[in-house]
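Supplied in structure tokens, the structure appears directly below.
For this view, one protein chain was removed and the others were kept in their places.
Then we have chain A:
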Amino acid sequence: MNRSHRHGAGSGCLGTMEVKSKFGAEFRRFSLERSKPGKFEEFYGLLQHVHKIPNVDVLVGYADIHGDLLPINNDDNYHKAVSTANPLLRIFIQKKEEADYSAFGTDTLIKKKNVLTNVLRPDNHRKKPHIVISMPQDFRPVSSIIDVDILPETHRRVRLYKYGTEKPLGFYIRDGSSVRVTPHGLEKVPGIFISRLVPGGLAQSTGLLAVNDEVLEVNGIEVSGKSLDQVTDMMIANSRNLIITVRPANQRNNVIRNSRTSGSSGQSTDNSLPGYPQQIEPSFEPEDEDSDEDDIIIEDNGVPQQIPKAVRNTESLESLTQIELSFESGQNGFIPSNEVSLAPLASGTNAEFETRAPDQKLLEEDGTIITL
């Protein structure tokens, strides 16, 4: 994040890192040495200690920079959590027996309001017990085949989750022509094809797309009649949540759906991960639950009158909680209020921002926490 170096000083000292840990309705704050975070075991013990739950088995999760709730259960992901925390590390603790695995995964803190409330209020959302096959909650989906039930067998609709991964999408498209069966016989029609997969890219790593697959739709919009440049622009515009319907060049790996018609639920053919039932849309629609909601907005919150206004505007305590959480999450590289200067600018050209003292910010945060 480009601003971090300028405002690094504002987000606390460089050496230590603030940790805010939540268990049930309780918050604990403490600090960690950023350079020496230690082992996961020690951290786990520390958490049990600060929350005074020495003998309770818990699941530890944290909010990553994208607002996703990700688990901490070994040294690696613990170190990852510490290194990416900015400005503070937000920890969520659930009792293992009450744990809601569906809370983990992509975009959980941003999108899934119900999921979020699950995390916050584990006790009021106990409807669907989860079948835990393995530990999918440790991973993030990168792709899925969707709408298998409504598409012809020769087609495949692939969803690529670019969001949250560092990998490039990694594919190229080209013009070409394909032969279609029409009432008038075989016809050659222009089409768009995948021309190249970048080694190590998202597209290649999923194994769901291949060179010479014909692109039929992009996020629900047919590409026939559109130029290569238009399709390129459409794909880039949808790149954070790209859903491509292709006709694979290799038709041998197609899903055989005889079993499906016989009434089986057919989950086995569905590549997407269990635990995300709400993401498998039975009838696909090009709705954007993707990027745009994630526009980062940094507001000048220096005017104190805004606090009562915020309370007035929020209908329930719940939504207020949500707002507060996303504020603290530091997601998307957002740098809180000290980004914004209240100091009047000198008339000179060197406009320097006066950063607010960090303790003032802490006070404010604590103030809003009290309203919880």
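As a working rule, a residue touches a chain if its C-beta (ideal position, glycine included) is under 8 Å from a C-beta of that chain, and two chains touch if they have at least 3 such contacts; residues count from 1.
The criterion applied here is as follows: contacts and distances are computed from a predicted model.
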Inset, instruction - Assuming one chain is omitted from the figure, identify its UniProt name from "Immediate early response 2", "Lethal(2) giant larvae protein homolog 1 isoform X2", "2-(3-amino-3-carboxypropyl)histidine synthase subunit 2" or "Ubiquitin-like protein ATG12". - result: "Lethal(2) giant larvae protein homolog 1 isoform X2"
Legend entry - Touch criterion as defined above, residue of A:K95, A:H155 or A:R196 at the omitted chain: A:R196
Legend entry - Touch criterion as defined above, residue of A:E33, A:E98 or A:D175 at the omitted chain: A:D175
Legend entry - Which residue of A:V56, A:I221 or A:A249 touches the chain not shown here: A:I221
Legend entry - Residues belonging to chain A that touch the chain removed from view: 2, 5, 110-111, 113, 162, 168-175, 195-196, 219-221, 223, 226-240, 242, 286-289, 291-303, 305-307, 309-310, 313, 319, 322-323, 326-327, 332, 334, 336-337, 339-351, 353, 361, 364-365, 368
